[in-house]
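A protein chain is absent from this complex, but the other protein chains hold their places.
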């Protein structure tokens, strides 16, 4: 059901771990729905993401999207990192099954949450960043069962 | 679905045909239900059935029961012939499928009808013989479908 | 008798070897549940889609408009009962015909017991539904028209395109029981304005126990079998993977061979009809002479009862049926033959011979020769024939 790229990032997740004294940390999702993502950012004085780590409780897609999202934002400045949308993550993974699209939304949201945390801690405002919801609702496509 | 005996009487029916100037003829059943039996009796002066023939429009069981019934009554006196019940015919055929039991009733009835005809023509009364219905209702066992 | 001439392909068909071969791996090797996550399970999801796709393609439908069922009967029940339920706010009237299969008729009777109203259209002496009568029976409350594509007993093909157009024009759902017609005649659900269509695999050299209901996107039909999320949550139950593979394989095969196969069958069919009409007196061809399934021949023989004809044919190695196999538990003559106006006693003497690609002209010659003798033999024992001869002396 998963693409090769997803399986690669699931089996060999990039950037797993924690960053001590991270510039920003964001945790989104909830255990009730079975997905929690936490992203750590290490941002240098030029607002460039020097390092990025994640911890994720969730399905294969949740782990793969976390891994890919960290890869995509690493090395970017915070403004460019904001452009890493869930669509970008999905495309980089060659797609996700419809029921798993919410995982990519979660990954986008986790980065935003970490950036928000960074902004709050450093008392700056990041253009275009809104306060993240910490609960991502799951827009499951549902058929008309009886 | 049929026993060997039934198949034997179906493939090699005994006593098929007509008897010219028969002592008694009986026709029962109706084409609507798909079964008509006609029995010809040749009865001698001692009230013994000298010969017996049949013609039947009907299923395998109808033909086999006609054949067997004629065999059973041939040579009997009319009183004994009355004792040839549908059960006797069925037993002699080693049984019939439940949906075909009505054929054996038809055979019994056909003999009774021929005897009745004989009695009427000769203006005698046969002990225990009632005027036959000429339509045998079919008591199909029916499940509660709808 | 060693040779067997199987002429009851409308009752069921031999499963093609190619079909069985395709099914086998799914019993003992790739046997996993398609809802599973691991390889031998999840791979079956794609296998199902591939076969669904083959079937959809053969009808001009979309892949996800094909829903697998346990057979034609379930598909018919589903189409009628679940549509009735889903659209009962719109109306309670259904139109069908008098010559439908019992899966339709008995479902209609069930719906009548629930307060629905059903119009059973008459057919003419050839078994064709009257389009004008259909139009006249449409009411504001009509929610469904269900007319079979081709009849299982007499082979008559209905004017489905016109019926579809009428239904479409009146915005009434149109279901067709195509159990006999699918893969015998070309069908396109869009061209014919078909909203739902039933089929059963064992009628086209596929396995028994699997069928499908085509449901056009947008039709708000409910589930009939509730439970797991299979078939896009519309039909619960662990998927019959070998059955689905067999079905897809059978459809691909039937579509591939359709043109050649049916052309040959039509030729043989007409040859058989001609010989019987020429050589056996007091017979009547049932069903339409040309608007007819390529493989269907149905005759009534006066003064002859069907079952004894069938047993005699069986003794000669010929498999045939009298009316529909499904109704042979009953003593009544077929409702289809009565609907085309046959008297009871003639309806009782009907014989259905349904060909397959394996049948040859030589087979049919043998059948006609045997049939002539058998009909003569049965007539010689028939009191009806005796009366007829005496009257006409």
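A few comments on the model shown:
Letters are used for the chains, namely A, B and C, taken in the order the chains are written, and counting of residues starts over at 1 for each.
We take it that contacts are C-beta pairs under 8 Å (C-beta built on N, C-alpha and C of every residue); 3 or more make two chains touch, one makes a residue touch a chain.
Here the structure is a predicted model, which means the values were calculated and not measured.
Within the entire complex, contacts from the absent chain reach the displayed chains A, B, C.
Within the complete assembly, C:24 is the residue of C:24, C:136, C:263 or C:376 that touches the hidden chain. From the set C:310, C:342, C:364 or C:381, the residue in touch with the chain omitted from the display is C:310, counting the whole complex.
Within the complete assembly, C:319 is the residue of C:219, C:319 or C:338 that touches the hidden chain. If you put the hidden chain back, the residue from C:101, C:175 or C:264 that touches it is C:101. What chain A contributes to its contact with the hidden chain is residues 2, 10-11, 13, 16, 18, 27, 31-38, 55-60, 62-63, 99, 138, 140, 145-146. Seen from chain C, the chain kept out of the figure touches residues 4, 6, 8, 11-17, 19-20, 24, 27-28, 31-33, 35-41, 69-74, 76-77, 101-104, 106-107, 109-110, 200, 202, 207-210, 223-230, 233, 236-243, 307, 310-311, 313-314, 318-322, 324-330. Taking the complete complex into account, residues 1, 143-146 of chain B touch the chain not shown.
Operating definition for what follows: only the chains that are shown with their structure count from here on.
Ranked by how far their CA centres sit from the centre of chain C, the chains are topped by A. One finds 39 Å separating the Cα centroids of chain B and chain C.
Rounded to a whole number, the gap between the C-alpha centres of chain A and chain B is 89 angstrom. In terms of their C-alpha centroids, the spacing between chain A and chain C amounts to 55 Å.
Contact with two or more other chains is made by no residue of chain B. Residue positions of chain C touching 2 or more other chains: there are none.
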